[in-house]
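One structure is given below, encoded as structure tokens.
Part of the complex only, each chain left as placed.
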Amino acid sequence: MPFEKKAIIGISSSVENHNNIPSVHVHEKYVQAVLNGGGIPVVIPIGPTEMAKAWVSMCDGLILSSGEDIDPASFQANPIPLIQKTNQKRDKIEIELIHNAIKLQKPILAICRGITMLNAALGGTVVQDICTTVSNPINHYQQAERPEATHDIIIDTTSRLYQIFQKQKIRVNSMHHQAIEMLAPNIKVVATAPDGVVEAVEGINDTPILWGIQWHPEEMAVEDPSMNELFKQFIAECNK
Amino acid sequence: MPFEKKAIIGISSSVENHNNIPSVHVHEKYVQAVLNGGGIPVVIPIGPTEMAKAWVSMCDGLILSSGEDIDPASFQANPIPLIQKTNQKRDKIEIELIHNAIKLQKPILAICRGITMLNAALGGTVVQDICTTVSNPINHYQQAERPEATHDIIIDTTSRLYQIFQKQKIRVNSMHHQAIEMLAPNIKVVATAPDGVVEAVEGINDTPILWGIQWHPEEMAVEDPSMNELFKQFIAECNK
Amino acid sequence: MPFEKKAIIGISSSVENHNNIPSVHVHEKYVQAVLNGGGIPVVIPIGPTEMAKAWVSMCDGLILSSGEDIDPASFQANPIPLIQKTNQKRDKIEIELIHNAIKLQKPILAICRGITMLNAALGGTVVQDICTTVSNPINHYQQAERPEATHDIIIDTTSRLYQIFQKQKIRVNSMHHQAIEMLAPNIKVVATAPDGVVEAVEGINDTPILWGIQWHPEEMAVEDPSMNELFKQFIAECNK
């Protein structure tokens, strides 16, 4: 297949101080997952919201990556004591990227922080801290190695996700302390954890793909082919 | 000016372990400098060399950013004891990006590590460590704040660089321990430090711009408008 | 305007071990804010209370800066378990600076720790730890970048503060775990957080200005002109 047919996948990013120098930052596993899935990864930095249209236009699909907590301002709330680091500017550009992608009919894959950002951008709200909000929570922030699965999820058999895993119950990794609270319109829950935490959502419409995943398939993909398949199908859709 | 006219500027990047997780990494000042210069920044991750053509094709210009030492394999040499961290994969993709940019007539701005990478990619060689190789060297790795100018350079009055600064002698910041050794064909030296270290090069041909800068204009641009002008002119060229 | 007309603003400070050497310490943002506001900043070190009159005499206005918890001895109480670092000597000199400033009719701007210190100096008391004392508290110690606004406050429309912001509801940054408890005589509350925490006070008399601010306008002033305006008005008053 000639390279010009490959889908360009824009990956959102953050800014972290590395050796005390502010630096564009996104886990390299996202790049690997896009390459293994057959796409061309580019990293979209944080910038003014006016840039969002240009960035979305140059891409065939969008991955919202992991990172900071969602700023409660993004869902009209005030912060609770256990909220962690937020980044207003990242929220603002990602919300604009999401709206532009939907307008331009580009597929979205939203991972970890991404699923909560997607939900807020579409009008939902966010659990600011699972442990102090959800009753009888399981552990959602594993100390096990990042690619290791540590808890069960139950997948809706009517979902696109089920078509990939072909199982109702799988075990996934988990590194988050926030989650979807009030679901936004136009998306539906397709997987949940044993404590009821939303683990995956899909758009109500079939196309373009709108996929939210609370765990980290980009980490599990090294050892688990079905997680790799998830990226392959997403990128194939972007390529259409 | 409608946004579609803005030039897309690809910025090369590295991989650093941040909290022990390999992450795409490039100083955020490059993003700021492109935004302030009127361009649309995107970050190009390290990937297989086959990707280079696709990445160059989607951009109107290329910035080679700072970072690791040049792998001596990139200029057919073996490492000396004082060499620091190298990254073979980064060298390989950047060399391919340079060759594709030249082929596709896209302007290149190569900063710090970038100037030595550009020189090696075009057939030159690299001083592996200034202090043990150059005689009577001045300090090229300042402990002063990054944006602060710390040593003189002399600019060739016939250069494009001179048109920006309008001075033969300016003072610049400095954070490198490698430099150009044997100059590659098709580029010329346009600025030097008091100890003879090459501080800037330009392509022999006028267009597209081929600019190598040994100091860090992206850091100085915060307080020094002429450094900002450098990015503006580069991006204006990319926009043509 | 010739420089002799500029107001001299004394900024209170603390002592911190830096590289294990006790050092005068105050955030440089206070200096910037005074310079941007048109004043001449000088830093007042901690010293014997007999010095207070001399220090106040040489200044046209006083800024009480951020830092340690208020020593419960300053409001006739014993410490609760969650109190953090206190500094008796700083409390003593700042109380004396406040009393001298009031006596000599010099304006006071009291920020973060400053607002609680001002309240204690004037006869009020202090919430030693918000989370264990206030019911249903929001987050008052953000992990977001220091200049980023993270929670709402409601401003009294009859206040001097309202004249600056011209809005009843604004969003401010927040880095404190103590707050005003019993209000001192001669000051009034002019802004509160959604959980009832006092966010700003003003003197009952119009002049000289007596301003207490629980958030950090000196941090927000970089990006928010209305925060800068706050310093400008304060310094203009000192200049009268």
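Should a chain be cited, it is by its letter among A, B and C, assigned in written order, with residues numbered from 1 in that chain.
Operating definition for what follows: a residue touches a chain if its C-beta (ideal position, glycine included) is under 8 Å from a C-beta of that chain, and two chains touch if they have at least 3 such contacts.
This structure is a prediction, so every number in the text was calculated from the model and none was measured.
Shown here are 3 copies of a single protein sequence; counted across the entire complex in this file, the number of copies is 8.
Keep this in mind: only the chains that are shown with their structure count from here on.
If chain A is left out, touch-linked groups of the remaining chains read B | C. Greatest Cα centroid separation from chain B: this falls to C. Centre to centre, using the average C-alpha position, chain B and chain C are separated by 46 Å.
In chain B, there is no position where the chain touches two or more neighbouring chains simultaneously. Listed in rising order, the residues of chain B touching chain A in the complex are 3-4, 6, 8, 10, 13, 15-16, 18, 21-29, 31, 35, 40-48, 50-51, 53-55, 57-58, 146. Listing the residues of chain A that touch chain C in their complex gives 71-73, 78-88.
If you check the complex, the residues on chain C that touch chain A are 131, 137-140, 142-145, 148-152, 171, 194.
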